[in-house]
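Only one protein chain is missing from this complex, and each of the others stays in its spot.
Chains here go by letter, A and B, matching the order in which they are written, and residues are numbered from 1 within each.
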Amino acid sequence: MTLPDFCVPDDPQRRKGMLWAASACFMSTHLSGQATSMSDMSSEGIELVFPRLADTGNAVPLQASIRAPEGTYIQSLRVILPENPNPVALQLKLHGEPQSYQLNTRLRLAASQSVWVVAAFGNGMARANSAPTVITSTACLDDS
Amino acid sequence: MRWAAFQFAGWAVWLCAIPLALTAQTASSSSLQSGNAFLSADLLAMQNDATRNPAQLWLEQGRKLWGNAPQKGICFECHGQAQSMKGVATQFPKWSRTQQKLINLEDQILICTQRSSKPLKGLENPDVLALSALLHDTSQGLPFRMSAAQGDEVPWQDALNKGAEQFTTRAGRMNLACTHCHELNIGKQMRADVISPAHPTGFPIFKMSWQSMGSIDRRLRACYSGVQAEVPAPGSQALRQLELFLKVRAQGLPVDGPSLRR
Partner (left out) sequence: MSSPILTRLAFAGSLKAGATVEARWSAAHPMDSGFRVDDSGQKIPRNIIHTVKVLLNEQLILEADLGTAMTSPVYLAFPVQVPAGGGWVRVLWMDDAGQAGETTQRLVV
């Protein structure tokens, strides 16, 4: 099994089961300086508020609260949507060496998926957490 | 006396034009609710928070465009403070004698700006929508006041009748009339949408699916595409007639736009 097979499964049923590992693995190899996959990282100190059922895929609100481990600070944050055509939604470089941070934003989701927030700290550590959502669809075709 | 007769004729035609509504258990008057009542908790919270509500951007642009000092070529020069336009948004669409057709608020804004230093084009022009947002915001809380000016009762009534007719006529591949959803199935869900009675108190709207502000003209066109009917061109009289009918039908409800919608 090659990497493309692993990351772009044809069978939709297999896709469901493989999705987490595949996307996390695929993404982590494209994030600079990250050898560990997102799903392997500790999620401690990262709290996400993300609707379980999204009103609309056009604007899904995300709140990410991050607390740095003892003795270090938050250096950068990344928001990743593995199912989106461009999965890296947002990258933040924080100045001032904050030990805690709260980010609020709105994201466009191409499909139901989990959002991942990866935090990198001053001591070289990284943590990640995710939250799933299901996009509800509208009934009417809008050609306006 | 003549006017009263016309009014009676108008209401009689209207009542006759909605036989389905009369036979329905829930009369339309009990569903006299703003679209805000059908928003999800999340969207309602976003709407009520000025720091998070996207419509605020257009509202502030509207205030900026209007101006607040007597400067040549801006709205303030002729109209004074935006507050003085309180109630204006409750009266559209109006019958225009000069143009011999119904015009709505966005049409009027376009007409007015031709006289200003910044003539605007297009009903969905962001500046037109910004000014519409401002004017609706200024009239918030005031009820719709649809009426014909003296001498214009006949064409106004005719337009209203045409609007009523559209509301009750099946259209599109889905072969649905507006009444099927907006009178007979209020509160029911169509996938994730909850059907409202379609009272147009909240315009202009920031619709999430548009990711932009839009006018009632645009929203009504979306309704036509929703039932897979031929969509009238923007600015068509058919859309103005329907708008007039919807606002007459909503009489009693206050203006509460600009709003957020799915």
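What to note about this one:
One rule holds in what follows: a contact is a pair of C-beta atoms (placed from the backbone, for glycine too) under 8 Å apart; a residue touches a chain by one contact, two chains touch by 3 or more.
These figures come from a predicted structure and were not determined experimentally.
When the missing chain is restored to the complex, the residue among A:L48, A:L107, A:A120 or A:I135 that touches it is A:L107.
Although one chain is not displayed, its contacts with chain B can still be listed: residues 50-52, 54, 56-58, 60-61, 126, 130, 211-212. Interface residues of chain A with the unshown chain, by the touch rule above, are 58-59, 79, 81, 84-96, 98, 101-109.
Quick note on the criterion: only the chains that are shown with their structure count from here on.
Our note on geometry: chain A versus chain B, Cα centroid distance of 40 Å, whole angstroms. Those residues of chain B whose C-beta lies close enough to touch chain A in the complex are 40, 42-43, 46, 190-193, 208-211, 214, 218-219, 221-223, 225-226, 228, 231, 262.
Residue ranges of chain A in contact with chain B, taken from their complex: 51, 55-56, 58-59, 61, 136-144.
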